[in-house]
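What you see is the complex with one protein chain gone and the rest in place.
Going by the order they are written in, the chains are A, B and C; count residues from 1 in each one.
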Amino acid sequence: MTSKAIPDASNFVKGVDTSFEVILGIIFFFLIAITATMIYFVFRYRKERNPVATQIHGSVPLEILWTVIPTLLVMVMFYYGWMGYKPMKEVPDDAFVIKSVGRMWNWQFEYENGKKTDTLYVPLNRAVKLDLIALDVIHSLYIPSFRLKQDLVPGKKQMMWFIPGREGEFDIFCTEYCGLRHSSMQTSVIVMPQDKFDSWYIDTTKTVPLITDKPGALGLIIVKKNGCLACHSLDGSKLVGPSWKALFGKTETVVTNGQTREIIVDTAYVINSVYNPNDDVVKGFNKGLMLSYKNELTEDDIGEIIEFMKTLK
Amino acid sequence: MSNHAHIDEHRDDEGAKTGMWIFIFTELILFGGLFIVYSVYRYLNPAAFHLAAEELDTFIGTVNTVILLTSSMTIAMSVSAIQYQNKKLTLILMGVTILLAVVFMVNKYFEWSGKIAHGIYPGSPTLMEASQGEILFFGLYYAMTGLHAIHIIIGVAFIAYVMRLVVKDEVQHDNFTILENSGLYWHLVDLIWIFLFPLFYLIT
Amino acid sequence: MHMSDTVIQNHEPNYLEYQGRYKGIFAWIFSTDHKRIGLLYLYSMLVLFSAAAILGLLMKIELIAPGKTIMDAQTYNSFFTLHGITMIFLIVVPGLPAVFGNFFLPLMIGAKDVAFPKLNLLSWWIYIAGAAIVLSSQFFGDGPPDTGWTFYAPYSFRTGTNMLPAVTGAFILGFSSIATGINFIVTMHRMRAPGMTWMKMPLFPWALYGTSWIQVLATPIVGITLLMIVLERTLQIGFFDPALGGDPILYQHLFWIYSHPAVYIMILPAMGVISEIIPTFARKTIFGYKAIVVSTLAIAFVGYFVWGHHMFTSGMSGTALYTFSILTFLVAIPSAIKIFNWVATLHKASIDIQTPFLWALCFLFVFMIGGLSGMVLGALSANVHLHDTAFVVAHFHFIVFGGTGYAFFGALHYWYPKMFGRMYDKGWANIGLAVFFTGFNTLYLPMFYLGMIGMPRRYYDYVEEFHGPNIVSSFGAMLMISGLVIIITNLVRSARKGEIAEADPWKGKTLEWTVASPPPLENFAEIPVVTKRPYDYE
Partner (left out) sequence: MEKEQHTHIVKYKTYVFVLIALLLMTFTSVAITSLNLGPYTVSAALLLAGSKSLLVLLIFMHLKFDKKFYSIMVGGVFLLFASVIFITFLDYLYR
């Protein structure tokens, strides 16, 4: 559909683009023909050239003609649209399943062997099925080059599937408005040949990074993978949540059950903030935006995050 | 016709009635939106709706139905009464309608406060423990009967206003469209209840 | 009905001069005269339109380059929200009926006023109250709302911003819309001049008739839906919150059950205006009067059943998907019929090319682009790719701004001499139109392309790939605004300085041209008796 369109980027590109082109052909014909007729009439029958109008009240055959023909044409359009769409709902049984989670405002992909990434890796020429889960509000996973889009609705199981046909990296956007950083909810899908994909898939060293001497390095990785930085800045600027700069050890004003109080940010407080974000809501911020990470993060993980926070002086 | 004020007070009884009917359609559709929500959630949670409906008291519901139907009759009769030029009867019938409406509201009050005393109200801890279907059922119960109750209050106000006009002889046997319209409004309230009743009280 | 030669030269005060019980501004804001109410709406809307349009311009400036240009993301999000709410709920939905419907419906059917003049004034007051409440959301609380005009659940009750006033305001506006609808329907049923049978009624009133029914029968749905959002936010009643068992997709159903018919509330009166302008300047009766009437009613009716095309990617059932897709295609047919009849009217006409006619021609062109791009969106597979991209934004600006907006300006230029008794400068009007039209296409055509290559809508920031077309588009916005400034300045200036207009400057044949310009207070000294069809040039 675009100048850079890759006809086999996925198995759906052809169906979608065909329907698009058929419709485009029909509508361009009408647009040009009608505009041309209109301009011709205005030119030919302007007052100067045709001082007296001929009164014509209508014509039943003509009305029938221009009702029936467009009706047939729109049915053609419907047909192509439907044919291009139908395969999108017919998933092959042997598809490679990846759990895809959308939350404000990042993506996470979980593979069957437990690997988790924020970029989608898929094998070339193999049916891939994404199980789509939204944790907070509606998001929508959109891969323009694949001509694919599906909303992720909280509380509802959705899926999409495709067979990638070209090696390379393609954009993924979130196309359902989901708040402040909706437009930054981007990532990409990386298509690799099966053998390359396999070695990537088996390689677990990537998920257990080398523990460097630098304190907090592991914490930073955990933070990145869970998308905390979508809401928390490290440099003191205010995003959706409070900045983490010099957070640990500072005195924070929070609202607990409607009561305003002061507390010192210590380990227990951070753990509780991550597990039950709505217990103590930092003054000046909104309740309900941060979700609990009870199922995602262990206390050890949070310990690493705290190590990382301590480095942010 | 030279300098006198702009005449906008032309009288058109049929037009006023048409307007009232169209307004009634908008009210029906307003409730219609809630009925759509109700039917979808009922379809998705049949068991929970069943269970939740047991909580409601069919007896109070039936009594209130009888009350509303009777009040609907009295207001309809008042239109005949004014046409027979029986002012006193008209006023009595309208008064009875209002009285019945008040009884309805008193019943409603006891019903609601009973529920609330049991800890069943939107956002209550008891309800939050319940299944999602039950939360939806009671959410809809409060929203729909609440909106209906607001309509009762508006209807009573409307009828009371028309009663004043009858007293002042501004509504008479040859000029009673506004009485008819207040009656139409009251029947609308009745009409909605006719559906609310089985949907909430009788699906056990 | 030929009364153009017997215009009543009375010395009664016209509606602009008349002084009643109140003086000064009160003579306007408490007037029940349909003409004054029409102008009240016109002025309120011009102010609101300018405000919302400037938000649009600022958004375009922001989008001229990726990353932050002049505002941050939160501001951008609240801008398109307010822009969308204002444009839709405050301008294009009420727009044509409230301004031109109020002013011209009674004149065109030979009545002295609408059926319920007091209710009519009340509608305006409700409108102002609703507008004030919507706008108040900007100034207090936790910041301007940021949900988009669609208020999708569950985001709309998760966000911490000031949602309640926006939603409540939109809810209140619904009553204004409903009251106007009721008023118009009854007016047309009860107050047509003697002899004006339904099939002798002009097409603008017909369009208003269809529109009014949609207003009356669809608006309550959005009313109750918004009310549910309010209850959900304040009382924790779980209507749409998945955590409480609600279904967010049901919210979308309810929202679009209203909001799709609402797009026909916007376009039907616009089509009505075009059906008036074309025969007048073609000096020719309209081609296929009955076909146009029938297609008006058909659009109003079928338009109720296509709402699902806004939800093709939301995860509806397959059955619903293809039903909605087929119905979407079918609803295009009546629009097509109208286009064909309008063009056929030009055949063997004797066309007087004046500013309103040029607006009508431009309308036809941009409306076709907007409507035909709707065909692309109605096709399931193309929609999956294009949904929620800039393509949709281009579609609806072409059809909402290009359709309703152009018709609004066309109507303003057409009826201006009747409303104000003066003529604008035709030269400047045409120059303004030319600049505006060029800018319009430069602004929105690139957005079709952006959508095709995958740029999502409601995007504050975008990847480098989308930069080029965005520059062109932003440039177009500035060009278009220059055009608008010329147009509006010309109109504002001419209201005082323009030459005096005669009663029937365009040689129109409908009843409003038979009275003086500006019309006398009571419209008709004597109610006319209609014997002929509306566009009778024989």
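Everything that follows uses one rule, which is that contacts are C-beta pairs under 8 Å (C-beta built on N, C-alpha and C of every residue); 3 or more make two chains touch, one makes a residue touch a chain.
Treat the numbers as computed from the prediction; the structure is a model and nothing was measured.
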| item | value |
| --- | --- |
| Interface partners of the hidden chain - shown chains only, full complex considered | B, C |
| Contact with the hidden chain (one of B:Ala47, B:Val66 or B:Val167) | B:Val66 |
| Hidden partner interface residues of chain B, rising order | 10-15, 17-18, 21-22, 25, 28-29, 32, 35-36, 39-40, 43-44, 58, 62, 65-66, 69-70, 72-73, 76-77, 79-80, 83-84, 176, 180, 183-184, 187, 190-191, 194-195, 197-198, 202-204 |
| Interface with the undisplayed chain - residues on chain C | 190-191, 217, 249, 253, 257, 304-305, 308, 316-320, 323-324 |
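Here is the rule we use: only the chains that are shown with their structure count from here on.
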| item | value |
| --- | --- |
| Whole-Å separation of chain centres (CA-atom averages), chain A against chain C | 32 |
| Inter-chain centre distance, chain A versus chain B - centres from mean C-alpha coordinates, in Å | 46 |
| Sequence positions of chain C contacting 2 or more other chains | 246-247 |
| Multi-partner residues of chain B (at least 2 other chains) | none |
| Chain A-facing residues of chain C, complex | 73-74, 77, 142, 146-148, 152, 154-155, 158-160, 242-243, 246-249, 282-285, 287-291, 313-315, 318, 321-322, 325-326, 329-330, 332-333, 336-337, 339-341, 343-344, 346-353, 361, 364-365, 368-369, 372-373, 375-376, 378-385, 387-389, 452-454, 456-463, 537-538 |
| Residue numbers on chain C that touch chain B, as the complex places them | 12, 18, 20-21, 32-33, 112-113, 115-118, 178, 181-183, 185-186, 189-191, 216-221, 223-225, 228, 231, 235-239, 244-247, 250, 253-254, 257, 521-522, 525 |
| Residue ranges of chain B touching chain C (in the complex, touch as defined) | 1-3, 5-8, 10, 12, 14-15, 18-19, 22-23, 25-27, 29-34, 36-37, 40-41, 44-45, 122-123, 131-133, 135-136, 139-140, 142-143 |
